[in-house]
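Missing here: one protein chain of the complex. Every other protein chain is in place.
Think of it as A, B, C, D and E in the order they're written, each chain with its own count starting at 1.
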Amino acid sequence: MIDTTRSQTEGPLLLADLSSPETRDLLPRIELVLVPVGAHEQHGPNIAVSTDTISADALCRAAAARVGPSVAVAPAVPWGVSWHHLRFAGTIALRPSTLIAVLEDVVGSLYTHGFRRFLVVNGHGGNSAAITTAIEQIKHDTGVPLIASVFGYALIAEQAKMLLPAGAIGHGGGDEAALVMAVEPHRAKPSAFAPPQPTGFQIESAALLRAYGGVLARRYDEVTHNGATGDATSATPEAGRQILDGAGRRLAEIIEVVLREANAAERTRAE
Amino acid sequence: MIDTTRSQTEGPLLLADLSSPETRDLLPRIELVLVPVGAHEQHGPNIAVSTDTISADALCRAAAARVGPSVAVAPAVPWGVSWHHLRFAGTIALRPSTLIAVLEDVVGSLYTHGFRRFLVVNGHGGNSAAITTAIEQIKHDTGVPLIASVFGYALIAEQAKMLLPAGAIGHGGGDEAALVMAVEPHRAKPSAFAPPQPTGFQIESAALLRAYGGVLARRYDEVTHNGATGDATSATPEAGRQILDGAGRRLAEIIEVVLREANAAERTRAE
Amino acid sequence: MIDTTRSQTEGPLLLADLSSPETRDLLPRIELVLVPVGAHEQHGPNIAVSTDTISADALCRAAAARVGPSVAVAPAVPWGVSWHHLRFAGTIALRPSTLIAVLEDVVGSLYTHGFRRFLVVNGHGGNSAAITTAIEQIKHDTGVPLIASVFGYALIAEQAKMLLPAGAIGHGGGDEAALVMAVEPHRAKPSAFAPPQPTGFQIESAALLRAYGGVLARRYDEVTHNGATGDATSATPEAGRQILDGAGRRLAEIIEVVLREANAAERTRAE
Amino acid sequence: MIDTTRSQTEGPLLLADLSSPETRDLLPRIELVLVPVGAHEQHGPNIAVSTDTISADALCRAAAARVGPSVAVAPAVPWGVSWHHLRFAGTIALRPSTLIAVLEDVVGSLYTHGFRRFLVVNGHGGNSAAITTAIEQIKHDTGVPLIASVFGYALIAEQAKMLLPAGAIGHGGGDEAALVMAVEPHRAKPSAFAPPQPTGFQIESAALLRAYGGVLARRYDEVTHNGATGDATSATPEAGRQILDGAGRRLAEIIEVVLREANAAERTRAE
Amino acid sequence: MIDTTRSQTEGPLLLADLSSPETRDLLPRIELVLVPVGAHEQHGPNIAVSTDTISADALCRAAAARVGPSVAVAPAVPWGVSWHHLRFAGTIALRPSTLIAVLEDVVGSLYTHGFRRFLVVNGHGGNSAAITTAIEQIKHDTGVPLIASVFGYALIAEQAKMLLPAGAIGHGGGDEAALVMAVEPHRAKPSAFAPPQPTGFQIESAALLRAYGGVLARRYDEVTHNGATGDATSATPEAGRQILDGAGRRLAEIIEVVLREANAAERTRAE
Partner (left out) sequence: MIDTTRSQTEGPLLLADLSSPETRDLLPRIELVLVPVGAHEQHGPNIAVSTDTISADALCRAAAARVGPSVAVAPAVPWGVSWHHLRFAGTIALRPSTLIAVLEDVVGSLYTHGFRRFLVVNGHGGNSAAITTAIEQIKHDTGVPLIASVFGYALIAEQAKMLLPAGAIGHGGGDEAALVMAVEPHRAKPSAFAPPQPTGFQIESAALLRAYGGVLARRYDEVTHNGATGDATSATPEAGRQILDGAGRRLAEIIEVVLREANAAERTRAE
């Protein structure tokens, strides 16, 4: 349950802040580890290449601060599966097998110490398939009681839709730009904010296939000339703060549900 | 465009039917290769372990028969990523890396011969992450002009919802059972048809995470006692024929859109 | 022992036909699983690229039907190690590591459920090294009591030599063509039947090295102009039926020997 | 050459701060990319598990700030090869193959964009073998003109030896603790500062083998009871600032030498 | 052609004897590189674990000495695929993937320098599948004009059958023991020479499957109690010298055929 006596300004519990004996002592009371996974990839002229890492990490911190120290945050994975953005300067792309190996090692190590529940908070859509593969393999190989993922951007877009014009939602759009303005202002580039420049390439096919649970493999330069699909021009820091606050609250609620059901399942097994 | 002069009873073009010189001669007129990917996994007491292979393959054949010989069907991959069903007897599970390697080899070989467009038709949800990874890697590594996937079960469920009670939709449910009754009757087990036996395990968590683009890794024995989540008792061969007919038509329509846009994109590049 | 009371027309036991509970119930009485491995590769103008899959699968079914339900047939692997045929259109080639991974996953899954004896029936010579590696690794890694392989084409050629002229024996030759005519008539192309067009390339070297347990790595286009090394023109469906009947009987006899010795060995261990 | 007109308080150029078009525009003037590689591993009771990431990153920033915007800093790798610390709670260990894959992907992506010189700044001794392997493979596979590594801790210890007692130098010792106090004060734990608790295990062997270019594989719990080999009790933030300042200056000097020689070599090749 | 003016006592050309400039100068006249692959595995009480390396290497040297300096010998691979002997002390077993990687690296490196024809001379039957896979992959990946293998033991057994009783032929038998006595006398153990102690385990199955191109995976401790299947008691150094002489002559003849045909094929291509 969310610790309502806890000041919301108190910071989240970060594994990186702890010494080894501190970790050992806190471990029995940590019910969930959040693992933020970001990207280092182009977001058009509007925001820095670190956007998805910023958003995944900020979301984890916001939710963990709300829930209290029963939830800890692991160091963020600062790159992801971004092969489709490689024709835009600055993008760093992990092979899917590399990201899977990283998650196996990170979760596997923490599982060794006694952590038992993990939620990967993913800041970049291109990571989803690799993360799903990783957590299913970890579940199968280790038998970890709980491992799951959530797409952080879905939480952000949900909030942004209530605050920004529809055209703002999208890659490098006002939703992401607002959040960056709120969290790491120097990584937003308001003087370069521009609307997206979609190419119109195979739009209907992509939408149809997606609607039926599939995917059309496309490089992002086939999709948009300037690298963005959302319009950043409506972004403000204040909108970013509200997005982060709302998305953090929603993630905290999800975590509560997950932990409540996991505790119930454990009690059932124990009986 | 769908070849309307073509008799619908005429069979689909199967790569496995062709000799090498026949393939070489037909190759310039084949605009798309469908690659069915199935599974060999438990579907409760209701239907055989080959259900997802049957449905992926039947769907490809139905759509290819409609569109005509500009679309060819590759041999079906008869197993998939089914680790979560391994505690039910009979399930065969490929590691995700194995399925990715198979798709790389199959598509890579066909690409060598000059085939240029591929649509993976996936019969099993557990395959989605591996298929997405595979087609994106193939796109990145080979530069193939068009590679995409569609989740065949989404096409089937869409039809089934119009024909069967809501409870029939689900793993091993009436939707899948009806289709098997229509296509491979001896692989449906009407005398054993039974409603599902859900465990209620972490249902809300799983739904919430899915709604936000994530996944909760669960073994299927954690989810349902008898291996099914849909109720097969309402399945009939006639419903199966209608489902297959409707889903095949829808897939043919999707293929038409994909090819139309791909041709347009190619003309643009050529200009 | 072969179940002589069993009608020969009764079909073989196919794993793909069974539901999971049916598999669980039959499992204790299944003494051996046959795993057919085929290929999707050019066979000259004479027969379809699926020839080796057809023959491996048909051989397994014929033998399993004879022996009775103590022998089950797994779904056929529909491609194999065919790199050397890739310059002929239509060929699909798995890397050896892919085929090894597939066999590890298929046999490994079935072993998990309690199956204990496996015979890989190989339809394509190019698969032999990968299959040998796979079954030895599986034996070493899992300790499975019995895993073995047999080259199905050796069984077929043995029969064909008694029925067809010597020149008919060979890749894409009358032996294979006859079998395809008997089992999947539309995949034989009698109107295109032609004698082979050998190149004469390094014939003596290849024969000498083979005689001394070695191999000369050659692409098939270095060996034959039209992709065949056997003459298909003498093939008939009737010869195909006799070949399959004889080869199936021989395989059933081999299976009987293997099971008899395995049972004896098990009794010895138990004492 | 170090840009002496540049204010030292001006920040370093971080790739994560840039948008894609900014990266593209700055790229021609960026002569070197620093890639910090850290660890997430126990450092006794004295400092947080993120110590080596902090030190590698701080060192890169300090040197890059001095040299000016011809040197850019990539996002830090926040974990490393720490298998030997896994028996101390909190440690995250990458397999060597995972770290190698990460470096291949990070450097490979940047090389794609046109970056041509890379210096990996390693904060953790356990990473050295994997980093050496990675950079040699990258050199061999891509032909990148310049890729090198430096062990950041060697730069830090060199400074610390001039400021702290000899016993302070070592894993989790005063040298590292001082630097953490200066850079991320809340990750130092002065109230828990303690002298090391060496076990005396195979000390002479390890020293002898190291002196002759070898290594004795030991888990850290075989080496020290409390996880530290240096005495943290003498650490102060002021010493940390001086260490970082001195080590940053030294790294900037090394960078200058490397770039000077690389430029000379390039001129020679061009002639 | 065999250089008949060359004294037979002159030694074979070994790559390991050459400096780099010597290699560069001789390279244009070296028509074939022999790559001996051995094993380090138990051969019963009769002979040392290095037997198969000794025989593969001796055979290469004998043939190369006969043919003259147009044939060079690479350093022997001193271990092989011997998992089935691991229950006998002293055996070292490479995984098949390791042996394949070694051969890829050795042949790949030599191919880089301009060597164009390779013959792997295999001393151990357990290596055959891995060697076949390796040479086919190398052929496919590099397009090397000629790569082949021969099973050296087949050459040895052919000679031994003319000199020793039938029971002497086999693993650790008189054929191998005689050769070791002739080449590395201290690695034969005449005082321990003993007849084999076969277990009789699945003999008929193994023979039948082998006759039909298959294999029964067996550990050697399932096959023979003392690790040998041949009787060493009849071995003499003189027989060993004759075996080596005859087998070396035969290998030289094979090499001549291979080179003659390869030269003819090259002339054809050049025309």
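Please note the rule applied: contacts are C-beta pairs under 8 Å (C-beta built on N, C-alpha and C of every residue); 3 or more make two chains touch, one makes a residue touch a chain.
What you see is a predicted model, and the numbers here were worked out from it, not measured in a lab.
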item	value
Touch partners, limited to displayed chains, of the chain removed from view	D, E
Given D:70, D:112 or D:137, the one touching the chain that is not displayed	D:137
Residue touching the undisplayed chain, where the options are E:13, E:93, E:181 or E:223	E:93
Of D:40, D:84 or D:171, the one touching the omitted chain in the full complex	D:84
Chain not shown, touching residues in subunit D	81, 83-84, 95-97, 120, 122, 125, 128-130, 132-133, 135-140, 146-151, 153-155, 201-205, 208-209, 211-219, 254, 257-258, 261-262, 265
Contact set of subunit E toward the excluded chain (per top definition)	15-24, 27, 40, 42-50, 53, 74-76, 78-79, 86, 88-95, 97-98, 101-102, 104-106, 109-110, 112-114, 186-187, 189, 192, 227
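Operating definition for what follows: only the chains that are shown with their structure count from here on.
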item	value
Subunit D and subunit C - chains in contact with each	none
Subunit A to subunit D, fewest steps along touching chains	1
Numbering shared by both copies at the subunit E-subunit C contact, with half separating same from different	same
Listed chain pair C-E, A-B or B-C that repeats interface A-D [over half of contact pairs the same by residue number]	B-C
Angle of the C-alpha superposing rotation, subunit A to subunit E, to the nearest 5 degrees	180
Per Cα centroids, the chain farthest from subunit E	A
Inter-centroid spacing, subunit C versus subunit B (mean Cα positions, whole Å)	27
Between subunit B and subunit D, centroid-to-centroid distance (C-alpha), Å	49
Set of subunit E residues in contact with two or more other chains	none
Contact graph of the chains (line, ring, star, complete, other)	line
Pairs of chains in contact (touch as defined earlier), listed by label	A-B, A-D, B-C, C-E
